[in-house]
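A single protein chain has been omitted; all remaining protein chains appear in their positions.
On to chain A.
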Amino acid sequence: MSTFRKRFLANKTAVFCSILLALLCLTAVLAPVLAPHDPTQMFQDHRMEGSSGEFLLGTDQFGRDLLSRIIYGARVSLVVGLSAVLVSVVFGTLFGLIAGYFGRWIDGFIMRCMDVLFAFPEILLALAIVAVLGPGTFNTIMAIGIVNIPIFTRTVRGAVLSIKNLEYVESARAIGASTPRILFQEILPNVTAPLLVQSSLAISGAILTESALSFLGLGIQPPDPSWGGMISEARRYMELAPGMIIWPCVAMTVTILACNMFGDAVRDILDPRHRGK
């Protein structure tokens, strides 16, 4: 693990992106302290204003402070992004381990189910799930989580297939280890690398899907601030107050870029073919 740390610190993209993501998390956690105003408070006399001393990024059509809303929106985006990926990682890993290790019809059954999930476009499936469950933060998390399960199942299954025939797994069987022990103690620690890469890439996708759902009015419900919802509302006032649409977009772009570049950098670090470069 120390070599991983060394290579991580040597990779400028990885360090830069992790600092950016750390700042983002900090912003989300400290939102009540950092935000200059209540994100839902309406200043009736300051509707759709540009930047000013009091409202750094201006206000929206109800006179709510954009900066505060973006800061609180980071909370929603990160919470939804992280929890959704957590849901996918937990179920995807479980399914992937079982499918890869047991093989035969279990593998066939699980993977065909995943193929069915995979066959739908991501956003369409999420929409369908939200339509069934109803809108709201928790349901949005579940919907995005379920949509991403197949990717993790495939990643883990592939890794398990290559690991399960190695001698140390047989060695664990020879000393009398039970199947769950082999799965979680011998195999799981050795699939964390691809899992880590896939997770950091999936977080950005989850944030994007959440925004898309909120944009369509099925994700986070107003008046709670979310970046997707803000963009959706701002659409109508684009010409009058361009700041309303620009700033949430900037926040989202930076977040997603940071996540993606972080994922790419981690993959490069962990990939033995990139070593020594």
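To be clear about the criterion, a contact is a pair of C-beta atoms (placed from the backbone, for glycine too) under 8 Å apart; a residue touches a chain by one contact, two chains touch by 3 or more; residues count from 1.
Just so we're on the same page, contacts and distances are computed from a predicted model.
Asks: Considering the UniProt annotation of the chain absent from this complex, which name among "Nitrite reductase small subunit NirD", "DsbE family thiol:disulfide interchange protein", "Dipeptide/oligopeptide/nickel ABC transporter ATP-binding protein" or "Sulfate reduction electron transfer complex DsrMKJOP subunit DsrM" applies?
Replies: "Dipeptide/oligopeptide/nickel ABC transporter ATP-binding protein"
Asks: Among A:Val33, A:Ala119, A:Val132 or A:Ile175, which one touches the chain that has been omitted from the display?
Replies: Of these options, the touching residue for the absent chain is A:Ile175.
Asks: Looking at A:Gly108, A:Pro189 or A:Pro242, which makes contact with the chain not pictured?
Replies: Going through A:Gly108, A:Pro189 or A:Pro242 one by one, A:Pro189 is the residue touching the chain not shown.
Asks: Since one chain isn't shown, list which residues of chain A touch it in the complete complex.
Replies: So the residues of chain A touching the missing chain come out as 166-168, 170-178, 181, 185-186, 189-190.
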